[in-house]
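Note that one protein chain is taken out, while the other chains of the complex remain in position.
Here is chain A:
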Amino acid sequence: MGLLSDPNRRKAITTARILILNMILVLHGDSVVCYLAGIAWFMGLAFEPFTLRTYMSENAMGSTMVEERFPSGERALATAREFAAHKKKVGGMPVDWLVKTMRAQGLEVFTQSFSRNLPFPDESKERFVVRGTNVYGILRAPRAPRTEALVLSAPCSPGNSNNQAVGLLLGLAQYFRSQIYWAKDIIFLVNEHDLIGVQAWLEGYHHTNITGMGYTPLQGRAGSIQAALSLELNSDVVTSLDLVLEGLNGQLPNLDLANLFHAFCQKLGILCTIQGKLQRSDWDTVEGYTHSAQTMLLMVLKQASGRPWGEHGLFLRYHIEAASIRGVNSFRQYKTDATSIGRLFEGMVRKLNNLLERLHQSYFFYLMPSLTRFVSIGYYMPAFGLLTTILLLRALDLWVHLGTPTPVTEDGVGEGESPSSPGLLSVLTPVVISHLTGVALYTLPVLSQEMAVEHFPVSETEAVVLTAIAIYTAGLALPHNTHRLISGEGTEQGWRVLKLVALLYLAVLLGCTALINFSLGFILAVTLVPAAACVTPHVPKALSAVAMVLLSPGCTILYCVFLFQELQEVPVSLAEGWMLFLSVISQGILDHALYGSLVYPLLALLVYPCWLLFWNILFWK
């Protein structure tokens, strides 16, 4: 085309290229600035003047008035005691009692039994082969054709916990049944074995099987579920209610659900928290800022873990807006009774019942430094963007350097072939080998647990975690092995090409991760970007090797564990932290197997191999 064949235009393009080249040289030193700016931007998000106030976007929930009249909190607590007695008697879920009670309230009651063999024993919850039964009752809305439903769920937990939640659930069911205004069916679900039960129920309801769960098919359904609320309550009175939003793979419910909760807490005068932290009004003091920064960081850490932090977390996969509400009973004087909590739920369910469409008006991607403030995707993405810019600039820099040995002549056709172009093999080999290590890290721990248990005095869980750590560490020895495969010494050009590939790979990887789960992408970027940007074969080996290991994905998890404990105000010693770290790894592997969390495969199959590429570059010569 004319654009390239015209000599004048070509000259202009060449000039532009030189200009860009100079710019890059100038920017070379600006990586540090970019990095610091990214971190500063991120930390600034917790500063109140920079954030937006939450507001109800959904018209159907904003302007319509509902009255809360739930009267029978005491009766609900009596039901809870009865439930507790039956639970104790049966030694598990009192299925028959629940069925009878719900049926007497005029609900359509169904049960679902399920079984699941865990890949290895879950030591924190002491379970390996899980068998259980879910009981759910459907309140059929009058004159509604079974097309839409809302879910209220409460777990039947072992021991004495969550009895009040089930009692309140049954109390609400009884009260709701006598009302005429329902437009959507309401499903009251009492599930056994917390998340596994919910997973079985959801898979049964949607007739899918993604995690290899064994369950009996559901007999009663109520159309497409519009929203779900999960209730966790351990005491007759509470001081505050905590809202839990983080779901599987970092998914969040629509922000309007959080707004709804907050609006009703305000209306009924109930203390409400997010991440267990009350809101403070002194944003202009250092303490105020630290407080909201802590809240936000906790949310980031929880979201990054990709775990469902409450029962609601599993609903989100099915496009059901869901949140868990957890009663907290602390030593504070001001208490809220069960009637008020019942009214809060009544109000929320009635407003959700008024919905004409699914919740979609408000944000799905946000961070919350407090319950009344939120940071939308448009505000937090630049922080991540600044970090990835470093990778792109470095890649551009390398690309230009790879291109410069051929002088651009006035009449040349363009860039000629580089004289010392490295073979495809020298780049491909490390890529393939590090990915094979990743595959080993992903598959071997679970596969080889039996063998490990036979040969070493460890339990299955320990075997899995220790195998994972062993493979992870063994990967560090790779560069030497890789070199044996590539004939000859690595060339200068070779590592540059490899680094270019690795930089772009990392940039794409982090970019995609951040789009789905911002927190995970950002945390990985904070540690991986400096390592990726600085590594060359020419830096002092020992020192940089230590730095590289400290900035590796595995160590990132370790820091996150310590930071999380610190933020939750339960600091741990090094040894305890290490134990926690081990349990986090086993939980991550279990979450992947049980609920399909993607963090473990992402780290094992993509992020770790990518980091190994940079490790390779360090030991290129």
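FYI, a residue touches a chain if its C-beta (ideal position, glycine included) is under 8 Å from a C-beta of that chain, and two chains touch if they have at least 3 such contacts; residues count from 1.
One rule holds in what follows: contacts and distances are computed from a predicted model.
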item: Chain not displayed: protein name in its UniProt record ("Phosphatidylinositol glycan anchor biosynthesis, class T", "Signal peptidase complex catalytic subunit SEC11", "Translation initiation factor eif-2b subunit beta" or "AP complex subunit sigma"); value: "Phosphatidylinositol glycan anchor biosynthesis, class T"
item: Residue of A:Glu357, A:Glu450, A:Glu492 or A:Glu566 touching the missing chain in the full complex; value: A:Glu357
item: Given A:His86, A:Arg127 or A:Arg140, the one touching the chain that is not displayed; value: A:Arg140
item: For chain A, residues in touch with the removed chain; value: 1-3, 106, 108, 140, 142-148, 177-180, 206-208, 221, 223-224, 317-319, 356-358, 360
